[in-house]
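A single protein chain has been removed from this complex, and every other one stays in its place.
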Amino acid sequence: MTVTQAPPLSPAPGGPPAHKTPVRRRLVPYWLLLPGILWLVVFFVLPLVYQASTSVQTGSLEEGFEVTWHFATYWDALSEYYPQFLRSLLYAGTATALCLLLGYPLAYLIAFKAGRWRNLLLVLVIAPFFTSFLIRTLAWKTILADGGPVVEVLGAVGFLDVTSWLGLTEGSRVLATPLAVVTGLTYNFLPFMILPLYTSLERIDPRLHEAAGDLYARPATTFRKVTLPLSMPGVVSGTLLTFIPASGDYVNAQLLGSTDTRMIGNVIQSQFLRVLDYPTAAALSFILMAIVLVTVTVYIRRAGTEDLV
Amino acid sequence: MTDKQAGGDVRLSGISKTYGSFTAVHPLDLTVPEGSFFALLGASGCGKTTTLRMIAGLEDPTTGTVRLGDKDVTALPPHKRPVNTVFQSYALFPHLSIYENVAFGLRRRGVKSVKKQVDDMLELVQLGDFAQRKPHQLSGGQQQRVAVARALINHPQVLLLDEPLGALDLKLRRQMQLELKRIQTEVGITFVHVTHDQEEAMTMADTVAVMNGGRVEQLGAPAELYENPRTTFVANFLGTSNLIEAEVVQSSGGEVVVTAGGGKLRLPAGRCPDATTAGGRLLVGVRPEKISLTPVADADAVPAGRNSVTGRILDSSFIGVSTQYVVESPAGKGLEVYAQNVEHRAGLEPGAEVVLHWNPEHTFGLDAAQAIDAGVETVGERP
Partner (left out) sequence: MSWARRNIVVIAGLLTLAYLILPNIVVMVFSFNKPAGRFNYAWREFSTDAWRDPCGVADLCGSLALSLQIALWATVGATVLGAMIAFALVRYRFRARGTINSLIFLPMAMPEVVMAASLLTLFLNLGAELGFWTILIAHTMFCLSFVVVAVKARVMSMDPRLEEAARDLYAGPVQTFLRVTLPIAAPGIAAGAMLAFALSFDDFIITNFNSGNTVTFPMFVWGSAQRGTPVQINVIGTAMFAVAVLIVAGGQIISGRRKKRALTR
């Protein structure tokens, strides 16, 4: 048996040249990234640049627009449409809170209490997606129709008196009021809250509940000290997935609301597609983007969950 | 079959691996003779797996060459090397049946009819009935055998095993150790086995290379390493050693005399570092099972000519075949003694004053410049 061993501390003097990874192999990731990233740069980043440029242009549709660094557009847009901005944030925030409130019990039910019904319930949560959301939103026009059973019951129990007093409804109507718009928003984005909540709840080992109980925690305390903190990633991504699209939505306000419930999305849409005042529309769009990005960034920082992607 | 060349030794010369500023493996020369069962032993992060992966081609060495027989394979990608690996936690393809897992290598090399070979191989590892199952339907031990079969069916020149038994429980591990040893003897292929389990390495391998900090500390047959450790790391990592700091009094006539804790100890000069001279310092070592215990009252019964140290028993634990004692003495704080439970011996309870004595031939000396506790496993260090 010939086993030899070099003295451990002897890097061969002037030793053999270090091996290098071939250039071709090092370029593989870049080739993989290139087409997709190019797509995003051309059709996501570049449009934002064009929009930025449009927002500081002046001119008219007939004579054409020109970059004049007219930043006043931002100020004008903001001072004219700040009620719609505030309304958007308020509606989207309320809808998000309602989604969390309504979605959490269902996600909890599916994750811990459903047993063999779990898959069925999950299908039922996802199933509404299979019908176009516009059709389903229109269905709310039927459900909330004046004099319909839902409105009758709400009126009979005094619910509408409370909401009227709060300014959410008017008299015995629900349709074309803020309540209808928020109901629609909540309904439309609820699955985006439930699914991430379910994913993070499902990862929790049920034995943790037993351990908490064993260590003298009552069910409410167990929820507060164990379940809720562990489901925070789901809460964070769920609220983001609800708030972001809700803040820019204009479908619910258009179909279920009135001119008094116009959100900023409605304004941007009509400025772009009907009024054709591109600079104002672009400025509004940028302000909305800035508000959402700042809100989201601050929220993520505070929630302490940065590994969302 | 893979073309078998004469002299299929694995030769690593000047091979090293660095990641940025971290050196995983220092330049290393190593020859694994054809047909041997070779173990790379060390704690996690010692560079043993990196060395293995460089042989497999899964890691490009920073410097140096890998040779199989006369052929330099350093630049060959893994799929062109006549080398196969049994991966840690097996890496069985979850989407393929056991049959297709085992046939994978043959099919990739364009073998047309694989059925006979696969069936034979599954028979060899006693999994003939499981051919159509998926890996997740098998137990850990069965998966392990599939991993071995999947590699061996290609008749590689060298089989690399990366902690192949790490995921099995103790009893199954013992069983698989013998099983792997049997297979190796049967097929005669060179096995290079990476493990952190010193017992596993000693049970299975003809030759063990103990690695530490990216270097090979010592290399040899298991008994040789155990009896003649050359560093404190090897002395402590392979089994347990009692190491005593001592001062050399005299070195002549093939014998070295040292003082430790006020007493004199003798040991063969041949088991000491070359530079041992009177006045120098030395770490004197002796294995726990070589030491006998006698109550101080019976000290007269200790035969003359043995090394002896007095002390007091701190703790004793009965573990069936033997009893393990921890003894405090002027020579060292926690000397360990393993005594066979041949018959009950009175006067060896904790607190008792005892004489520890052993044959001077069983004493070895180590360079005192090293850390005395290198390679001692502490709680929580195990991967």
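Residue numbering begins at 1 within each chain, and the chains themselves are lettered A and B in the order written.
Please note the rule applied: contacts are C-beta pairs under 8 Å (C-beta built on N, C-alpha and C of every residue); 3 or more make two chains touch, one makes a residue touch a chain.
As the structure is a prediction and not an experimental result, all values here were calculated from the model.
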**Study point:** Residue among A:77, A:106, A:185 or A:226 that touches the chain left out of view
**Key:** A:106
Practice item. Just name the one of A:45, A:72, A:90 or A:275 that touches the chain not displayed here. Key: A:45
**Study point:** Residue, one of A:37, A:72 or A:298, that touches the chain absent here
**Key:** A:37
**Study point:** Option touching the unshown chain, where A:97, A:217 or A:255 are the choices
**Key:** A:255
Check your understanding: Tell me, which residues in chain A touch the chain that this view leaves out?
Key -> 28-30, 32-33, 35-37, 39-41, 43-48, 50-51, 54, 102-103, 105-106, 108-110, 113, 119, 121, 123-125, 127-143, 145, 187, 190-191, 194, 240, 244-245, 247-251, 255, 265, 268-269, 272-273, 278, 281-282, 285-286, 288-289, 292-293, 296, 308-309
**Study point:** On chain B, residues whose C-beta touches the chain left out of the figure
**Key:** 56-58, 77-80, 83-85, 87-89, 91-95, 104-105, 108-109, 132-134, 137, 150-151, 154
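We take it that only the chains that are shown with their structure count from here on.
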**Study point:** Cα-centroid distance, chain A relative to chain B, in whole angstrom
**Key:** 56
